[in-house]
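A short worksheet on the structure shown next.
A single protein chain has been removed from this complex, and every other one stays in its place.
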Amino acid sequence: MDARVRLPLGLGEVAVWQALGLLAIVALFALYPVIDRNIGHVSAVADAGYFLLLVFGLNIVVGFAGLLDLGYAAFFAIGAYTYAMVASTQFNLHLNFWPMLIGSACVAALFGVILGFPTLRLRGDYLAIVTLGFGEIVPQVFLNLDKYTGGPNGISNVDQPVFFGHAFGFNPVPYYYLYLVVALISLVLLNNLRRSRLGRAWMAIREDELAATHMGVNPVTTKLLAFAMGASFAGLAGCIYAAKLTLISPDEFNFSVSVTILSAIVLGGMGSLLGAFIGGLLLALLNFMVLPQVTNWTHALGTALHNEAIQNADLHYIIYGLILVLVMLFRPEGLISNASRRAELHHGQPATSAAAAGVE
Amino acid sequence: MSAVLSLVGVETFYGRIQALRGISLDVRAGEIVALIGGNGAGKTTTLRTISGLVRAAHGRITFAGDDITHAMPDQIVRMGIVQAPEGRRIFQRMTVLENLELGAYARADGRSVRGDMDDVFALFPRLAERRSQKGGTLSGGEQQMLAIGRALMARPKILLLDEPSLGLSPILVETIFHVIADINKRGVPILLIEQNARKALQVAARGYVLETGTIVKEGTAADLLADDDVRKAYLGED
Amino acid sequence: MAIFLQQLINGIAQGGMYALIALGYTMVYGIVELINFAHGDVFTLGSFLCIAILALLGVSASGQIIAGWQGALIALLVVVLAALLCGVIGVLIERFAYRRLRNAPRLAPLITAIGVSFLLQGVMRNWKGPSEISFPQFLPNPTFAFGGVHIDLRELLVVIVSILMMVALQFFIYNTKLGKAMRASAQDRDAASLMGINVNTTIAWTFFIGSALAGVAGFISGMYFGTTMFTNGYQAGLKAFTAAVLGGIGNIAGAMLGGFLIGIVEAMTAQYISDQWTNVVVFSILVLILVLRPSGLLGEQLPEKV
Partner (left out) sequence: MHRRYIIALTLALIAAGCSQQSSQTSSSTSTSASSAATSAAATSGTTSNAAGGTVIKIGVDLPVSGADASIGVPTQYGAQLAVKQANEKHLVPGFTFEADVLDDAVNGVHDPAQGAKNIQSFGADPAVLGVVGPFNSNVARAEIPLSNSLQLALISPSNTNPTLTKGPDAVAMRKDHPDQIAYFRVCTTDDIQGPAGAAYEYTKLHVKNAYVVDDNETYGKGVADQWEGAFKKLGGTSLGHDHITKGQQDFHALLTRIANTHPDIVFFGGNSSTGGGLIRKQMPDAGLGSVIYAGADGISDNQFLQDAGSTADNVYVTVASVNAAKLPAAAQFLKDYQAEYNQPVGPYSANAYTAAMVMIRAIGEAVKANGGKAPTREQVLAQLRMTKDFPSVIGTFSFDANGDTTNRIISIYEAVKGKWVFVTQQNFAGSP
C-alpha cells in the first residue's frame, strides 16, 4: 500500500508523499526569488540562510553530541571577523571570498577546538555555563581590540563575493542562492554524518559517556570533533553574513543570538535533523518576517485609533517569549520527535522526581 | 483481622511502560508482610505507588479505611504510612541529628520528638556517637540505621521498608533484622521488600511473590518458605 | 591605599547587589537544578515595581528629599511591597512555566526560562518605555569621610541591607522547619516527600524567597544608581549567576562570597586595568573556576549528578 522511494545522496527511504513534499519544498525554495520579485523579501529570506546554517552547526554540538553550548554565537563572530579582517579596508587585505569561505570555517573550527578543550571534563550545566562565559568574552574581546577590529564600530567595507566575473553587489538574490546551495549541501552532509561511525559515537556520548567510553569511543576526539565541526558551520555562516551585509559589529553576536539558535533546535526537536531544519526555519521566519510586522501592525492600529500607547507598543519580545514558553510546556520534546523518545519523556507525573526515572 | 493497608487491582505506568499489572495485597494490624521477587518485578514501584511518589492509573489503595489512591506523598506520610526507601536516600549534606529531625517533619507534636530521638539512639547506639556528623560521611550500615531511625521518627502507623539489608555485611544484616522484629513487636505493621527472601520470610507472618508486575503467589511465610517454586527461584535452592 | 579602599567600597556595594541576586539563582538551582534565566529580569522588575509604588505614594523623580523617619518608613514600605510582589511573581512563574517541566528533558525548562525572560523584558519595555528611567532618590545621602576614604549613606545602605538579608537567609535555611525542608528537597526530592514534606510547596517558597530577595536588590540598585532600564537584568543576572557559580552553586554562603568577589574584581579591574575589560575579566574568572574547580570556592566536592 505504502509506496516508498529511495532518495539519492544517502537520504534514505521515504514514502512517496513525503518525497513529493520534499521535492515541492526544494522547488519552492529554488524558485522563491522568481516568485517574489520584492528584493527586500528575498533579502529577509536569504538572512534566514545564515540562521539555518547556525542551527545546523549547533545541532551537531547539542543535538548529536549532547553538549549544551550557550555561547555558540562566539563562533559566528569568529567566522564573520575572520573574513571581515582579511577582506576589507581594515588591513587593506582583499583575500578572495571563495577560499575564505573555507578559511573562515577552518578558523572557527580551530577555535572550536581551542575553546572546547578546557571543557572536556565538564558535563551538563557546567559545560553550558563555561560556553556561556566564552560567548560573553569573545564579542567583548572583539569590541575592545579596536586597533584590529574597529571596536564598537565594527568593520565596514567588507568585500563582496565575485562569482566568475559576476559581482554579487548588494543584490540579495545571489546571496540567497549561495545560502540555499550551502544549506542543501550541509543537510546532505549532516544526514550522512549522523549515520557515520562518528555520528554514532556522538550519540553514544550523548546517551551515556561512560558506557560509550567502555565501548571504545574516545571521548576527547569525539567531543572535540563535535565542537570543531559545529563551529565550522558558524564560520561559514559568519563569512557569508559579513559579505552580504558588508559590515560587522560586535553587537551582532550577543547572548540572544546563541539563545535563539538553541531554542530553534529545542523547538524543532533535539537531535533530529528535520527538527533542526523546521525549528530553524520557523524561528527565522518568526524573527525576520512575522514579528517585525507585528510592530508595524500595532503602530498602524495605534495611529488609526490615535492611541499613543498602542502606537508605541512593542509586542515582539512578549510574543516571542510566549511562543517559547508555550511550545515547551505543551511539547517539551520539540515539534519533531520520534515516538520512542516521546514515550521516554512523558513518563513524568507531578509527584515523580527526576531520580524516579532511574527506577524503571 | 482486618487489613490496615490494602491494595486492590493497582496498575502503575512509567510513560507507556506498565510496571504494575493489577496488584492486590493486604497488610494487617501488627504483622510483617514480605514482598519478594526478582529485579524489575515491581516491588519498589509498589512501595512508591503506596507512598504516592507515582500515581496508580487504576485500582484503589486504602489505609485504615481511607482511600489514599490520589493523596499527595506528604499527606500519606502524615497519615502514618512511612517508608524507608531503597538505597537509604538519607540527606548526605545534613547531620545525623538533622536527618532525624526531618523524619519527624510531618508530626504536629514537637515536644515528644526529643524523647523519640533518644529511643532511636537507644536502638542504634552508633548513631548517637555520630549525631553531628554529615550523613554522607557515614558507612553503609550506619546510613541504613539512620534511614530506619529517620522513618521511626515519624511514629509510623505502618512502615514500608525497601531492601534494608542491601549491601550490608552479614553481621549488620543480622542487626537490622533484629531491629525490624523489634519495631514490629511494638505494634507497627511492616511491609518489607527484600532481596534476601529467606531472611524476610523468616521474620514475616505472610508474604507475596511478585513477577513482572503481577502477584503470582501469596500465603503465610511458612508456606512460601516451603514452596518448591519459591525455593527454586528466590531461595537459591535446587 | 586610600584609592584601593575606596574601590573596595565600590566593589562591595556593587557586589552586595550581585550577591542578593545570586542567592535567588543558587537557591533555585539547588532545589530544581534549573538555571533560572528569568531571575535577572525579576530583579529589574523589582526596580520597576518600586518606581510604581513610590509614584502611588506621591514620590516622583523630581528630586524631593524625604528625611527622617518618614523617609525611612517609605523606604521600608516600598522595599517590603516590592519584595512581596516579586516573590508572588516568582511563585507564579514557577507554577505556570516550570512546574510542568520538572521531569521533562533538561533543555525544555531552560528554554522556557529564557522565554519567560523575554516575556518579562517585553512587559517592562511596554510598561515604562525602552530607555533609561529615573528612580526617585528620595532619601538624603550624607557622606561620611575618614582618612581620605568616603562612603555615603546609599553605599552603606546597600552593604547593610545585603548583609542583613544574607544573615537572615542563612539563619532561616538552617534553623527553621521550612528552611530544613528546602535543604532536604534540594538534596533528594523523593526522600523529602517521604518525610512528609510537600515538595511543591517547598519549591514555591524557594522561588518566593529568591524572587523577593531580587525585589530587595531591585530597590537598592534603584537607590544606588538612580536609574534603571528594562534590559538591566540581563547583565546583572549574568554577573550574579557568575557569582553563584564562583561561590559554589547551591551554596548560600558561596553566593554571598561570590557576589562580593565579583563586585570587587570589577572595581579593581576598572581601577588598575581598564574599565572596558571588566566583563572579560569577570567571565574569564567564571570559565577558570569552572574548569579548575567546578564545585566553586565553597561548594562541596560531591559526585556529579547525572
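Each chain carries a letter (A, B and C) given by its place in the written order, and its residues are counted from 1.
Everything that follows uses one rule, which is that a residue touches a chain if its C-beta (ideal position, glycine included) is under 8 Å from a C-beta of that chain, and two chains touch if they have at least 3 such contacts.
What you see is a predicted model, and the numbers here were worked out from it, not measured in a lab.
Participant: Wait, the hidden chain, what does it touch out of the ones we have here?
Facilitator: A, C
Participant: Among A:V5, A:I39 or A:L305, single out the residue that touches the unshown chain.
Facilitator: Only one listed residue reaches the unshown chain, and that is A:I39.
Participant: Considering the complete complex, identify which of A:V259, A:L273 or A:V325 is in touch with the unshown chain.
Facilitator: Within the whole complex, the residue contacting the unshown chain is A:V259.
Participant: At which residues does chain A meet the chain that is not included here?
Facilitator: Residues of chain A in touch with the missing chain: 17-18, 21, 25, 28, 36, 38-41, 43-44, 47, 50, 89, 140, 143, 146, 151-154, 156-157, 169-170, 172, 241, 245-249, 251-254, 256-257, 259-260, 274, 278, 281-283, 285-293, 295-296, 299-300, 303, 311-312, 314, 316-317, 320, 335-336.
Participant: For the chain that got dropped from the picture, name the residues of chain C it touches.
Facilitator: Where chain C meets the chain not shown: residues 3, 6-7, 10-11, 13-14, 61, 63, 118, 121, 129-134, 137, 143, 150, 152, 154-155, 225-227, 229, 231-232, 235-236, 266-271, 274-276, 278-279.
The working rule: only the chains that are shown with their structure count from here on.
Participant: Taking each chain's centre as the average of its Cα atoms, which is closest to the average over all protein Cα atoms shown?
Facilitator: Answer for the innermost chain: C.
Participant: With chain centres taken as the means of their Cα atoms, state the distance from chain B to chain C in Å.
Facilitator: From the centre of chain B to the centre of chain C is 42 Å.
Participant: Name the residues of chain C that each touch 2 or more other chains.
Facilitator: Within chain C, residues 188, 190, 193, 199 contact more than one other chain.
Participant: Can you list the residues of chain B that touch 2 or more other chains?
Facilitator: 52-53, 72-73, in rising order.
Participant: What residues on chain A touch chain C, complex-wise?
Facilitator: The contact residues of chain A facing chain C are 62, 68, 118-119, 121-126, 128-130, 132-134, 136-137, 140-141, 143-144, 255, 259, 262-263, 266-267, 270, 312-325, 328-329, 332-333, 345, 347-357.
Participant: Contact residues on chain C for chain B in the complex?
Facilitator: Going by the criterion above, the answer is residues 177, 180-181, 183-184, 187-188, 190-199, 300, 302.
Participant: Flag every residue of chain B that touches chain C in the complex, lowest number first.
Facilitator: 51-53, 72-74, 77-78, 82-83, 85, 89-94, 98, 101-103, 105-106, 136, 150, 154
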